[in-house]
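Only one protein chain is missing; all other protein chains are in place.
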Amino acid sequence: MIATHIRQAWQLLRQNKLFSTIYIVGTALAIASTTIFAIIYYVKLTPVYPESNRYRMATIDRVEQKDDWSSMQSSLSYSSIGQFKNNLKSAELISAYQRLWGGNRMTFNDGRRDRNVTLRPTDTAFFKIFNYDFLAGAPFSDVDFESGVRKAVISDRLAEEVFGSVDEAVGKTVTVDFRKYDVCGVIREGSAINRHSFADVIIPYTVFDNYAGNNDPDTYTGKYKILLLTDDLPAVQAEIKEMERKYESSHPGKELNFWNQPQSAAIDALGIDPVDEDFDLGKFVRYNFLVLLTLLLVPALNLSGMIAGRMESRSGELGVRKSFGATDGSLMSQVLWENLILTVIGGAIGLGLTWITLSTDATFVLSIIGEKWFDFNSAATVRLTPDMMFAPAIFLFAFGVCIVLNLLSAALPAWLALRRPIVKSLK
Amino acid sequence: MISLIIKNLWHRRVANIWLFIELVVVTVVTWVIIDPVVVRVSDRCLPLGYDEDRLFYISLNEQPSGSPLYNENADNNESREKDIDRIVMKLNSIDGIESVGVTAIPLNMIAVIESYKCGDEKTDSLNKSILHDAFEIKDKIFSTIGAEAADGCPSVEELENMSFGYNDIILTESADRFYFPDHRGVNKKFLKKRVGPDHLIECKVVGVLKDIRLVNTDRNTAYAFQNYHSNFRVPSLLIVRLKDGINTEEYISDNRELLQAAATTVNYYVSDIVSVAENNRTLEERKGITANRNLRVSLAALFLLNLILGIVGTVWLQTRRRISEIGIHRSFGAFRFNIRSMIVGENVLLALCAVAVGLLIYLQYALKEGLYDSQLGAGQYITNHSWVTEFGVHFAIVSAIVAAIIIACVVAGTWIPAHRAGKIAPVDALRDE
Partner (left out) sequence: MSTIIKLTDVSKIYRTKTIETQALDSVNLDINTGEFVSIMGPSGCGKSTLLNIIGLLDKPTTGTVELCGRTAEGLKDKALARLRNETLGFVFQSFHLIPTLSVLDNVTVPLIYRPGSRNNRKLALEALDKVGLSHRVHHMPSQLSGGQAQRVAIARAIVGNPSIVLADEPCGNLDSKMSGEIMDLLHSLNREDGRTIVMVTHNEDQARATDRIIHFFDGRRVE
């Protein structure tokens, strides 16, 4: 039965070239646009390299300190890192890095050329939160970190660009912002879409003279971002509320505010502002679902119109089939199968289109979708690795979308056409 | 002809229902997508009040203490000031440069230096602030960017030669109008009220400038300027005006090394040279405005492309079913043009009805939720009056744009099938039964 449907669908496809072309192109567009979104959410929300601890990771991005005279909102201070380590008992691991805006300039060793790099000054726990593949060497050690030794872990791409190969790099030096660093390790580069883990050069933040700021335990505002691993995020959130309470009771008239932080890596990756305490995940999901639905609804209506038109032209054929005993159900399934075949062809083309676009110039596509999502830096072209693009989940998603699109677009017009009495169809 | 089109459309209303629904949905979706783009583009097109062409920035950095080039003896404010003076002199002697101003941050990175609320003693309840920023006014920043003094006020040149007190303030005309609706001009005093306990400071308006829009993405033109010596900021940015007729980007790339050499001293080195126009574009990128616009334009393009595909498909199928009808019209003397305009006209009329329904639907939403305004975040500051804030005008303008886009797509999508239908020979059309 299905084989017959497929054969007939193939014939129809060949006979109505324009109809089929438009149908397939329309489907391909719909699939391509939704799949691009799906891939981006996949990369941001699932544990992709090197963020394999993502489900356990949480972030503290900002803090607010207020009194009658002033209020200050910023990243966190060096002294606060110590406070967190003392107070957040439910956090298994706490790391901090300095978020640097704008270009950090790396001078090539010939002294002539330079390029912008993403520099990540951090501590040793950073390498435990993110599971980097070390292609050569190792991370800088705790001792290196404590004594502020100028060591650097660099990405494979940078190593190849500067030294010609990964193996050459370890033991050599790189110059960033006129400071020289000894390369101690080379990691496989992640995707710049992941703004915490992506870096060209990772160094201990203790190399900076002023890394500790004023080191005043009452100052929480500074220039650090906090990453932590925990199995019990609500407990950590409760502990941080307790920190707020303690501070406010010992400093009358002052206020310390962490809002809903630490927030989970997923919430953070979606770019949701921790300050927004009214944030409603359900509403966010519904909104995005609505966007996805609209992305599908328009092409579906499109296809519905065309299917309705074609059903009208084919009413004779359907009348003949009915008069020889076909039931509405069997005709319905025939129409759905025929269209599903066109939809799947369109879907395959759309998926191919997505891969071609994303592997040729992912940076461009992502810049369209929103630079806010990754640290944008002139040097950081976003690469999506094959495991991100060819994930089974993406296939399943695209196929599911095809089915939904097919049902949305074909079912109603087909049902309406089949409702017509036989006599009218044959007229 | 019109009545024929209406009758055809009416009789084909069931067959056209899908296209109609799609047009309604696309109208609403296009409204949602395009509104912020229209508002942003309109904001961007407002006059800046200064000439963005032939202006570029040279940003300076200081050698860090770990650098082999670092000189400890030059690491003090006195040396810095001397260094900057020397750099300005050297740059002024370079061919093509008209003038050089010194500041701390780019014009579009205006910062609220002090968050004052302003008013006189009686009405200190004014709850809107203006944006304050500080420049070293003697360093020719206003004359370099080409700001002008308001009528009857001291000229920019006079301002730059004046000596400034701690609470001397220069306002733009919008700010002046806001604080002193009845009394224009200089030498007025007003009180600034600090956040916190009663703390009033008397300020004196020493100059009024014609409106300038420093942040190219904002509509705001109400600014107050102070001298930056009252708030310590390290001068590290030079703003350079080129002579008439020079292309800025070409000049920068041709003379980069020369400029770098001129602006390098013991501890200062050049970290970046970029035109003001480019810097303004970068601001839009950093704020996510460019990305948002690109996203919206691509989404709109996607939906409209889908719409066109749908129209081509449906209209083509329709004309195939209507071939004999076309033959009859042709045999009774219809021109090809008549056939084409009949088909295009039917679909345009259908689209007009759908657009009207779509606009009504969106209007319900807009009445409840309001329309997009790029300046909502700046609510506590005074912003200029604009069509964007007038609900009726705003709705009408964007609706007209949406309708025009949809109709253009409908015409584009109908044109090919209509053209083909017009080409059918009457004999072939009548034979088709």
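The first chain written gets the first letter, and so on, giving A and B; residue counts start at 1 in each chain.
Here, a residue touches a chain if its C-beta (ideal position, glycine included) is under 8 Å from a C-beta of that chain, and two chains touch if they have at least 3 such contacts.
Keep in mind that what you see is a predicted model, and the values were worked out from it rather than measured.
Asks: For the chain that is not shown, enumerate the shown chains it touches in the whole assembly.
Replies: The undisplayed chain, in the complete complex, is in contact with B.
Asks: Looking at the whole complex, which of B:49, B:327, B:358 or B:413 touches the chain that is not displayed?
Replies: The missing chain is touched by B:327.
Asks: Which residues does subunit B use to touch the chain missing from this display?
Replies: Within subunit B, the residues touching the omitted chain are 1, 4, 7-8, 11-12, 324-325, 327-338, 425-427, 430, 433.
As a convention for this text, only the chains that are shown with their structure count from here on.
Asks: Tell me, which parts of subunit A touch subunit B in their complex?
Replies: Spelled out, the residues of subunit A in touch with subunit B are 18-19, 22-23, 25-26, 29-30, 33, 68-70, 103, 105, 177-179, 207, 209, 294-295, 297-299, 301-306, 308-310, 312-313, 367-372, 376, 413.
Asks: Any idea which subunit B residues touch subunit A in the complex?
Replies: Residues of subunit B touching subunit A: 15, 17-19, 21-22, 25-26, 29, 63-69, 195-197, 271-272, 285-286, 288, 290-292, 294-295, 298, 302-303, 305-307, 309-310, 312-314, 316-318, 320-321.
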